[in-house]
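Got a structure for you, written out below as structure tokens; questions coming shortly.
As you look at this complex, bear in mind that one protein chain is not there, while each of the others sits in place.
Chain lettering (A, B and C) follows the sequence in which the chains are written, and residue indices restart at 1 in each chain.
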Amino acid sequence: MGYFLFFLLAALTVGAVLAMIISKNQAYNALFLILAFACLGGIFALLEAPFIAVVQIIIYAGAIMVLFIFVIMMINVRYGIPAEKKKWTIYLSIVLAVVLIIELILSIKGAFTLPVSTAIIKAGPTDLGRLLFTKYLYPFEITSILIIAALVGAIVLIKKKEKK
Amino acid sequence: MNLPILSLVTFLPLAGAVLLIFVHHERKNLLRVLSLAVAIITFIFSLSLYFNFNDQIPDPQFVEKADWLGYGIKYHIGVDGISLFLILLTTLLMPIIILSSWTYIQKRVKEYLIFMLILETGIIGVFVALNLFLFYVFWEAMLIPMYFLIGVWGGPRKIYATLKFVLFTMLGSLLMLVAIFFLYSMYYKATGVYSLNLFDYYGLILNPNIQIWLFLAFALSFAIKVPLFPFHTWLPDAHVEAPTGGSVILAAVLLKMGTYGFLRFALPLFPDAVMKFLPLLAVLSLIGIIYGGLMALIQKDVKSLVAYSSVSHMGLIMLAVFALNTEAIEGAIYQMLNHGLSTGALFLIVGILYERSHTRMISDFGGVSKQMPVFSAFFLICMLSSVGLPGLNGFIGEILCIFGIFKANKLLAILGISTIILAAGYLLWMFQRVMQGPITNEKILSFKDLNKREIVYLVPIVIMMFWMGIYPKPFLRKMDSSVTQLLNRVNKREIYFTQSRKDKDFLLEIEPITTEEKNEQKEDKAR
Amino acid sequence: MTEIFWLIPFIPAASTLILAVFGKNLPKKYVSFQACFAVFASFVIAAISAVGLLQTAHASYPLVKNLFSWIQAGSFQANLSLMFDPLSAVMALVVSGVGFIIHVYSVGYMADDEGYTRYFTYLNLFTFSMLILVMGSNLVLMFVGWEGVGLCSYLLIGFWFEKHSAANAGKKAFIVNRIGDAGFLLGILFIFIHIGSAEFTAINQAISGGALSAGLATLIAILLFVGATGKSAQIPLYVWLPDAMEGPTPVSALIHAATMVTAGVYMVSRMNLLYTLSETAAQVVALVGALTAVYAATMALTQNDIKRVLAYSTISQIGYMFIGCGVGAYAAGMFHLYTHAFFKSLLFLAAGSVMHALSGEIDMKKMGGLRKYLPLTYPTFLIGAIAIAGVPFFSGFFSKDAILTKAFAQGQDSAFYYFIWGLGILGAVLTAFYMFRLIFVTFHGEERIDPEIKKHIHESPKIMTIPLVILAFFSVIAGYIGLPVVLGEKLNFFGKFLEPVIKEVHEVHLSLQTEWTLIAVASVVALLGIFIAYVFYIRSPMIPRNLAARFPTIYKLLFNKYYVDEIYNAVFVNPTVKGSEIIYDNFDLKVIDGAVNGTATATGFTGKILSYFQSGLIKDYALIFLLGVIIFLAYLLF
Partner (left out) sequence: MIPPNYFLILSVILFVLGSVAFFVKKDLITMFMSIEIMLNAANLAFITLARSANSADGQIIVFFIITVAAAEAAVGLAIILLIFRQKKTIKSEDIKLMKG
């Protein structure tokens, strides 16, 4: 069951990302991405991280991607974007990506022998909440400041200047 | 009374600058009065340094020590006979500069005054710092206000001039930073103690081969600042473009930081290297004397004339420094003060002329004496002080320098003495073309003689010129013991030559340190 | 009583200070009173001290008053201390005495000048500096005075600075003097290094004790003499003095005739032990003096500017003083200095009176026949001329004779001194000639005065003529305190007075007969010169014109002062300025600054090349980033 779910979700994720790469419509891209993120949420659940899985779906697939879609709507590029002049960057990047994938797989080779952990870990919302307010209190608070700053920053950036 | 008087003198201007930030920029007169008050109070405080200075002690006095960043980086300041008068010169000139900029600076008055006060802190900091890191911080910090002073309030080519000035100085000081780090890490390797204390380094006896590189790094930085021929070309540009106040502080104090650096760091830290480079440096100084004089002779711009005269005068000071005997070094320090006063005064005077005529070209003037007799008298006195006329300050410094050089090397002195002819040549010729002769330019007829403010700020300088020329004892006496100690340090090299050494070691030996210092180092280790 | 001598220089100093600071608001009358009074007070104190000196035992010479330790650093020590001995006394008396008379004269001469207060400030400052020069107890202090008088000379020559020529002359004087001063300073340094002190007493002791080798003594003596050639306008540094006549005439009288320019003679006399030690140096002094004496006299022959003639005459007369010093007759040199102060300042002041009468005219060609207009100036001028020409029974005769006699006497040792003596005699003829040429052209003959000026012609006011009369009186009698030795040792009071300070080593005695012959020669020579002048300018005025026409080259050479100014300009001044300009344009701006700016340009160029990588496209940056990651990973993996 577990394997089946995993492969299904993995295939969906990879497929969605590939579709995103191929598709030229931005709105579709965003939708594919939502699909990919939602599937990832499922994978997180498989990894016994229910809270993160939910957060992934709500925040990532939900909130963040909605933001994207809003922006795509606001910008609303009707005509397709013309092809780039500088092609060699793309080809080179693909070559590099192949190298990268080899290197990355080589680098996680050490993890292949990791034993499958069967221990039950405490990672429910309560546990995470306790951790957040004890061990990670400062980072947590700092993150809140970061979010405020980002919020203010975004507003300031977007705000149209008053005409004097 | 346990007032941290030295810190007070150092940071009072900075505090004043902070205060000025809160004053509205339109209230120009309030700004000026406030900054003047700060500068005067600083000067008064610095006077107490003079009066409480014990001339029997060669080591720094009014020492203040506090931890700062750890790893040997400490707040460690003090004053000895070498730096005492340079601080006083700075604090004396600052009110004068502020007064001289009273009407000269009209745009961005607030920023100008703030930068001036920050600059004062930076300069005093350089002279009092006894921790190499602290010294470096001040050394660089002082560049920033100077950069803006030239770059914002300068003449038409100000950007070029200010960039040239800053880059030139940076080039040297970065090398110095590398050398400081090198010393620091080597000291740590050798002793296991982090230290940037200058006096710990004085105790080192370094491998001569390494000394050479360290000395070059330090010397380049200071030589650019002095400026020693052939690193002088930033000076005329910076002077010509800088506003009056900037020129004054640049000529009067900033150049002295170079010679001060030689006396405080380059000579006592690397005595063997000094011996090796002595001929080269002496010859460069000598070239500077004659070359600066000749160049000054033909300048068409009053300010660049005075700038080249600085090259010449500073050459004499450097030559005296490298003569390495008591007379010469005391003469050099004395001459630094003289040069500060007389060249500073000359720049003030050029500024006064510029404020009236908006030109600095010699050919635009002529017969100004007729129109401005009082000004003419001041000009004459300042010029004669620069020429080194007996009875005025310049003479004492010059004769001591030349005497010391003569004692060290007769040929150099004989060639160096040409300075007294050249100085008379270019300054008198300039004076003649500007002040004498018939009035050729109609503009001059509208010149007004000095107003009270201008007289007020010129009078102290003139009084000092006479005082230092007639009764130099209070000054020379206070330098004596520090200079003697300095020379002892430079002569330390003899210890090296009497013992055979392996050349690979960086550190050859550390002089025994006092128990007090030992305890301190232990504390450092404990931390 | 003699203790108060140290006040002598400080009274004029105080006066200077008051005038400099408050002068603007003081009334003219008070200014002149204070200025004159200060100098007079100095004179009185100097006189009292001198009398006191006579009553003091010789062993206690010199009296020294140490005011405070001035410069002290390491082994360099100079005190601000004044000394008083016969030599200083003579100089102080001359400076304050003649100075006082000239101050008084100036009150009249400068009455209408705008810079009245400034003038007296400078004049007082000069008196102060000069007194410091003659009373300083060490070489450093002497140097202070030495430069101080140079400064005053600069200020006073350029007193009318609106005139280009005046400003130029002042500057020239200062710079030429500085060249001499550099030599002087080096001499002082040598003394300091080798003797360890600059106090005259210490130096004299050291020299007597044989501290200096002859070679070193020669070097030092010549270096010091370089300073003297500058200050006392000797070859080759005399060029500033003729130009110095741009200043007000009383200044020419005081500074450029009576006092400052003789400072070199004073200095050589003060250092007489040194010059005695080195025969070479003494010979150089004598030779330079003799050559200058003749050379300057020849230039005086053709000048038409009344003051310039006197200026060349001054140069020439100082040459005589140096002959005196060079042949070891320091007392005679000083004696000539002393008499010269009277008659030369008289001549200058009288010339000033002539100029005053003629509304500032200085060209002799526009004078003539002035005798009847200037009833007081003419006789005083004449007395001065007679005195300088060396006519017997006038002061100049005694002093010049003393020098030449000594030179001749030295000739017994070395023929070199006969040569010096010969030049001296030649100079004496020329002196008599040009002085009387001046008299005849100015006061006799046909009137060539500008009619416009003639309307205003008048004798000077009393405040100017009385000083003339006083000086004329002294020009006649001043010589009688130093009568020739032939008449009896005791009558040479002047020489006796100076004896404790000046040790005449070369005691060469001439027979009575020779001495009388020399006196006769000197008298004849002077009269001969006057006679030639009479023939040339009164009896047959065609002769000089014919001579000029027949020897145009010589005439032109003399008239243009041997083109020395031009040569100096071409050899020293112009190459320096031009060379500096070339160096500035080609080396300073192009090579040094070029290197600096070149570095900047090179940096900029490198930046430009590197900026190609900065395409501004994020993908390029990302690509480089990716490449970096790959390399980093590869590094970690392998």
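Convention: a contact is a pair of C-beta atoms (placed from the backbone, for glycine too) under 8 Å apart; a residue touches a chain by one contact, two chains touch by 3 or more.
Predicted, not measured: the structure shown is a model, and the values here were computed from it.
S.K.: Mind giving the shown chains that are in contact with the missing chain?
M.R.: Per the contact definition above, the missing chain touches A, C.
S.K.: Which parts of chain A are in contact with the chain that was left out?
M.R.: Contact residues on chain A toward the absent chain are 2-3, 6, 10, 13-14, 17-18, 20-21, 26, 29-30, 33, 36-37, 40, 43-44, 46-49, 51-52, 55-56, 59-60, 63-64, 67-68, 71-72, 74-75, 77, 81-86, 89-90, 93-94, 97, 100-101, 104-105, 108, 111-112, 114-119, 121-123, 127-128, 131-132, 136, 139, 143, 146-147, 149-151, 153-155, 157-158.
S.K.: Residues of chain C in contact with the chain that isn't shown?
M.R.: Output for chain C: 607, 610-619, 622-623, 626.
Operating definition for what follows: only the chains that are shown with their structure count from here on.
S.K.: Taking each chain's centre as the mean of its CA atoms, how far is chain B from chain C in angstrom?
M.R.: Roughly 39 Å separates the two chain centres.
S.K.: What whole-Å value do you get for the distance between chain A and chain B if each is reduced to the mean of its CA atoms?
M.R.: The separation of the two C-alpha centroids amounts to 61 Å.
S.K.: Which whole number of Å gives the spacing of the CA centres of chain A and chain C?
M.R.: The mean C-alpha positions of chain A and chain C differ by 98 Å.
S.K.: Provide the list of chain A residues touching at least two other chains, using ranges where the numbers run on.
M.R.: Where chain A is concerned, no single residue meets two or more other chains.
S.K.: Give me the residues of chain C that touch two or more other chains.
M.R.: Residues: none.
S.K.: Give the list of chain B residues in touch with chain C in this complex.
M.R.: Per the touch definition, chain B meets chain C at residues 164, 167-168, 230, 232-234, 291, 294-295, 297-299, 325-327, 330-331, 334, 367, 369-370, 373, 377, 380, 384, 389-391, 395-396, 399-400, 402-404, 406-407, 413-414, 417-418, 420-421, 424-425, 428-429, 431-432, 435-439, 470-473, 476-477, 480.
S.K.: Can you list the residues on chain C that touch chain A in the complex?
M.R.: 617, 619-620, 623, 626-627, 629-630, 633-634, 636-637
S.K.: What part of chain A is in contact with chain C in the complex they form?
M.R.: The contact residues of chain A facing chain C are 86, 89, 92-93, 96, 99-100, 103-104, 106-107.
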